[in-house]
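In this view, the complex is presented without one of its protein chains, the others remaining in place.
Up next, chain A:
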Amino acid sequence: MSESSGNGGKWLDAHYDPVAGLFTFSPCVDLADLSGDGESRLVVGDLGSGSTGMKLKVFRGTALLSESTLLDLPAGLVAFFMDLHEPRIPAVAVASGPCVYVYKNLRPYFKFTLPGLEVNSLEQDVWQQAREGQIDPLTLKEMLESIRKKADVPLSMRSLRFLSLETDDMDDFVQLHKQQPIRRQTVITCIGTLKKSTADDDGVSCLVIGTESSDVYVLDPEAFVILSKMSLPAAPTMMDVTGQFDVEFRITVACRDGNIYVLRRELDKPKYCIKLSSHPVGLVRVGKNVMVGCTDESLQGFTQKGKKLWRTVLAAPITTMAAMDLPTRGFQAVLVGLANCEVQLYRDKNLLSTIKTPDVVTSICFGRYGREDGTLIMTTKGGGLMVKILKRTAVFDDRDGAPGPPLAQSVRLNVPKKTKLYVDQTLRERENGLAMHRAFQMDLSRMRLTAAKAYVKALESSLAPVSSSISEPLKMNAVVQGLGPSFKLTLNVQNTAACRPATNLAISFLYDEGLYRMRNPYMRIPLLVPGLVYPVETSVECTSDKGISDIIKVFVLHEGRSCPLLTAHINMPVSEGEMLN
């Protein structure tokens, strides 16, 4: 069978190329029908080696369809509909540096550059002087350093670069750059799309851009003008956008200060703030909730107003996260790539399934690829590309190995209603608690006293079957055997003294002579060695046929003393033999 062991039988391994040479992360991967033929392509912004070889790659099926060189490292990539032309072919926007490059039909179409930031006037003056040759590079460096320390407006990129140079290179750098005016640019950190006015799948979308200068811009898709600008307390790193620009929208942004902010329409400041215990590494919206993966190896769920719902601890650090949305089955979950070569699927805090991968996954994208709706695309740390297809018959069970409280815990017990009596009693107990406690304590003391008295009396008159006297400590128990009318009575007598034998003892019985007849109601006991049990047997015959029984008292006596050493009361069983006859 084509299913591999690590998939839990839910995924088909469609393609795995461990040497695809694809180095990217989740924000730079998207799926879109770029040719309008109903087959989705995979669009990837490849980071290359990090300094060279940045490319925009498009895959169709298992093959690379096209690639074009990118000028700078891509920070994010989205496919979006920018116009209403037929056929509906989406454009691809690649954010890199301060620009958004828009590709249509995989050809460069438009470049949007973020507006420049305010430049420090002192810095401008200093460069002006350098241009006119009034100051040499060393003086320039000193002046720029003093500006950097004092000024509230940061230096431009050019000045910062200049300050990091060695003395030898300074002159050339000044000569090369002094003619150009100073510009201060910010860079894009994240990009997303926001539907303009309709929620349709192929509706026109605005681009939403987060920048290093802690701003969020919403761009018009056709004219590429800034429709809205919002400010955040820190630089955004990840964002999720939902809603429509003209109606109502919500931008959830994870920022570099470890907080998550929620921006709303017609507010240029965040509406809600979620403070996290550690920095976020993944942000995915599932339905109306936001799921955040944190550096402390945890996955947390929040409502869209920032209320924490749950937190679950993961087995390894998170490498990437992506949403898994299957509208045809009404299934929404989140895929979490872990550093221990696993991809786990969570619905809320329940782990649904785990996919084992041969390498650490760095980017995950789930959606329609080719003609298959449930396709999972992953790229690995080693540059591999993996495509898995969800089986048509796959079912995800919520309780799939998820530890949690047993089902019985949530079953309601059938507790009866409180009766009037119960309520009255409770009230009475509450009001008269002290008196009741006292009465109870007094009765308890009395009972203990009565019990102690009875015990002392029993000991004094040797009524107990155990004698603890110092001269003759004895113990006796009696066993009655038989159904009647003849019974066998066995008395086990034991001397419990440490080393002294007991002598001159006798056993005597006291019984109702109208009921029982005994062969020898007086027996002498031989010398009792300490510790051994001596069985003394005798037979009792019941003479009554009325089915009644009585007590037989056994006394152990010492010769020459009238007081018994111990007494045992034997409750005789009813003679059944007589009744049977």
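The working rule: a contact is a pair of C-beta atoms (placed from the backbone, for glycine too) under 8 Å apart; a residue touches a chain by one contact, two chains touch by 3 or more; residues count from 1.
The rule is short, and it goes like this: contacts and distances are computed from a predicted model.
S.K.: When one chain of this assembly is omitted, its UniProt record names it as which of these: "ADP-ribosylation factor-like protein 6", "Cyclin H", "Coatomer subunit zeta-1" or "Mitotic-spindle organizing protein 1"?
M.R.: Spelling it out: the chain absent from the display is recorded in UniProt as "ADP-ribosylation factor-like protein 6".
S.K.: Among A:372, A:550 or A:576, which residue is in touch with the absent chain?
M.R.: A:372
S.K.: Given the contact definition stated above, which residue among A:155, A:255 or A:387 touches the chain not shown here?
M.R.: A:387
S.K.: Mind listing the chain A residues that contact the chain we can't see here?
M.R.: Touching the missing chain: residues 1-2, 12-15, 61-63, 328, 369-373, 387, 389, 391-393.
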